[in-house]
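Omission of a single protein chain aside, the complex is shown with its protein chains in their original locations.
Think of it as A and B in the order they're written, each chain with its own count starting at 1.
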Amino acid sequence: MRILRVAPVSALVAVLAAAVSGCGGGSSPGGGGSNDSPTTLTYWASNQGPNVEADKKVLGPELKKFERQTGIKVKLEVIPWPDLLNRILAATTSGQGPDVLNIGNTWSASLQATGALLPWDEKNFAAIGGRDRFAAPALAATGAAGKDPAAVPLYSLTYALYYNKRMFQDAGISKPPATWGELVAAGKKVSKDGKWGLGAEGGQLANNIHQAFVLGKQHGADFFDAAGKPAFTSDGAVAAVKQYVDFMAKDRIIAPGNAEYGQNQSLRDFATGRTAMVLWQAAATTFAADGMKPSDWGVVPVPVPSGRPGAGRQTNSMLAGINVAVFRNTHNLNGARKFVKFLTSDAEQRLLNKTYGAIPPVKAAQRDPAFDRQDTRVLRRTLTRSAAPLPQIPDEAQFETSVGTAIKDLFADAAAGHPVTTASVRARLARAAQQMAK
Amino acid sequence: MADTAARAPRPAVRAPRPPVRGRSRSRRGASPTAPPRSFRWARRIFLTALTGFVLLPVYVMLSSSLKPLRDVSGVFRWLPSELTVRPYLDIWRTVPLAHYFVNSLIVAGSATVCSVVIAVFAAYAVSRYRFRGRRVFTVTVLSTQMFPGILFLLPLFLLYVNIGNATGVALYGSRGGLVLTYLTFSLPFSIWMLTGYFASVPRELDEAAYVDGCGALGALLRVVVPAAVPGIVAVGVYAFMTAWGEVLFASVMTNDTTRTLSVGLQGYATQNDVYWNQVMAASLVVSVPVVAGFLLLQRYLVAGLTAGAVK
């Protein structure tokens, strides 16, 4: 009897559900946007400055400039990092999104696979001055190989080794390390009396991936084979991960507490003289905010086996950065292209990258003296000579989650005094690989 | 009619007022149940320990919010090395806190009002009428309480977008959509509690209202609702708090202009640094109004629960 009474309710639900699912998702795959509203644009910017408000202050005047040039009014929304990917996913799913948006360059292939972003074919590239204006490594991080890029490089970043000059001097280290052996030796000299050699962000999945990826390259290992299948347990990959965790487990130059760092506490440790070295992308502004003078720290390329960074096994940085993409469902296609052209123009590139401490992916803009300071020179050279993009595969997000978590767990083991062995590293990575399989 | 409520006999099971101190003290004096010493000591120890547990984070929140940044990044210290109100000035610049505050106020306030009104109607129907589907309704509504939010987050989002596309009513990204979502979160509990509460309001009151020429709605609004104020305040408080603290849906369904506090507070943990003193100051600032309101209204909450839910 009760079942009968439930029937009308469930029928109602079913009808409504059918009506809804009939509508399906938002974007139709073939559609290439329109020019229905030629005078407005919505721009989602990622949070590049110290906070959202600061970004608005930086971008606001530039958007006004664009409006004066083209008559197009840009509605800006600066989206904090924790929300950005979810907001993009939501926009992708619904087809209701901004016209132009920032994406982390490691997401390029994943987002490319959704089909929600405008492909940058020759015609679109021509509209912003051609591919050749951009540095080749930066272009490599804009989507899967062999496909039209899903985005255009906007800000580029690479890793460098920052060191505390005073602490090095006190420990009698005359020359900043160029190889990992030298780094460990220097770290051991410094690590005493509550001070430590190197800082790490053990709880930050993405950072773990960045470090392991580079060390993997130096061991001749890629985390994916040519067919795009996970190859996490190859000898090279295991050795790379072990080498990174061993800085804490075996060499004891990373403080155990760094295992739970996930919000860039290692930078403050560095700025306050608790650690002597840190591997970071562009840390100058943060150091300044924490009261460390530029003359107190030095910067050199991240160590490589030979001591001389280059391609292949001498790679010493992942290619980090932000790309700018156009949402396929845009209502102002021409305007969006104009806006991307504006953002990637030499002048804007110089100004924005200077403000955010990044390196312009636009070659012409790199020649500004701002990118020839002690830190930016290292970052810029690394960008052009010895940086490689993370694997551009649709499953990149899963990769970051699974392997990043494996490294986080290994750091937790090391910090708790559990042994970290080749076997335990391999076991963790094997589990991570299984999680990748659907 | 206006004085029906006054004329009507006060219901025997009316919500007990929060105990008036003087009265119960005099009762205890006469009572043979004066607690023994051992009990009083156990009580003292237990309540002291519990108070410590409860207040510890609150103390840390307060003291950290008055510390300079260097005090909150090194080893913990109980007292600030110097007192500073800088964090309280900085929080408004780091994140548009005032803007988020207004959003939260609008969203939580509207959700509360709507939820209470809807719950009052539904609870009245369930408590006063026998009708087909009554049981199905109550069971269905209550069972939504166990839906994992994660299951319907994405579908709900899709639904709002599609409704927006079809009708032009913007639910996604608007405060309205969030209000609609939040009001349903507190609805099951509110209906359930108010049903219990209304059931304790004697039917004679309704009938007296009918005699005075009121319809069912008149009886509800003029007699039952006034008699059920503690219960209504109680569900209002509950609804408000549910909406004020929600994180998951707010993070997907809001944008720059409609972002609420619970999501906005995450802005203090920026890309480069966590300003713990600002986090604590901001947490305190957003907590004070709710906690104060809650504590002011808590007597209603107890009274409402006493007469409603726990009978």
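Methods note: a contact is a pair of C-beta atoms (placed from the backbone, for glycine too) under 8 Å apart; a residue touches a chain by one contact, two chains touch by 3 or more.
In the analysis below, contacts and distances are computed from a predicted model.
Colleague: What protein name does the UniProt record of the undisplayed chain give, "Diguanylate cyclase", "GntR family transcriptional regulator", "F420-dependent methylene-tetrahydromethanopterin reductase" or "Sugar ABC transporter permease"?
Modeller: "Sugar ABC transporter permease"
Colleague: Using the definition of touch stated at the top, determine which of A:Leu101, A:Leu139, A:Val340 or A:Ala415 touches the missing chain.
Modeller: The missing chain is touched by A:Ala415.
Colleague: Just name the one of B:Ala122, B:Cys214 or B:Ala228 that touches the chain not displayed here.
Modeller: B:Ala122
Colleague: Mind listing the chain B residues that contact the chain we can't see here?
Modeller: Its contact residues with the unshown chain are 16, 19, 21, 24-25, 27-28, 31-33, 35-36, 39, 42-43, 46-47, 50-51, 53-58, 60-61, 64, 72-76, 117-119, 121-122, 124-126, 128-129, 131, 133-134, 137, 140-141, 143-152, 154-156, 158-159, 180-181, 183-184, 187, 189, 191, 216, 241, 244-248, 261-262, 265-266, 276, 279-280, 283-284, 286-287, 290-291, 294-295, 298, 301-306, 309-311.
Colleague: State which residues belonging to chain A touch the missing partner chain.
Modeller: Residues touching the hidden chain, for chain A, are 12-14, 16-17, 20-21, 24-29, 86, 89, 92-93, 95, 110-111, 113-116, 203, 205, 255-257, 259-260, 262, 394, 397-398, 401, 404-405, 408-409, 412, 415-417, 431, 434-435, 437-438.
Keep this in mind: only the chains that are shown with their structure count from here on.
Colleague: When the centre of a chain is set as the mean of its C-alpha atoms, what distance in Å lies between chain A and chain B?
Modeller: Chain A and chain B have C-alpha centres separated by 40 Å.
Colleague: If you look only at chain A, which of its residues touch chain B in the complex?
Modeller: Of all residues in chain A, those touching chain B are 2, 5-6, 8-9, 20, 23, 25-26, 47-48, 50-53, 77-83, 86-87, 90, 93-96, 263-265, 267-268, 272, 285-286, 289-290.
Colleague: Can you list the residues on chain B that touch chain A in the complex?
Modeller: 70, 73-74, 93-96, 132-133, 135-136, 140, 154, 157-159, 161-162, 164-166, 172, 251-252, 255-256, 263, 266-267, 269-274
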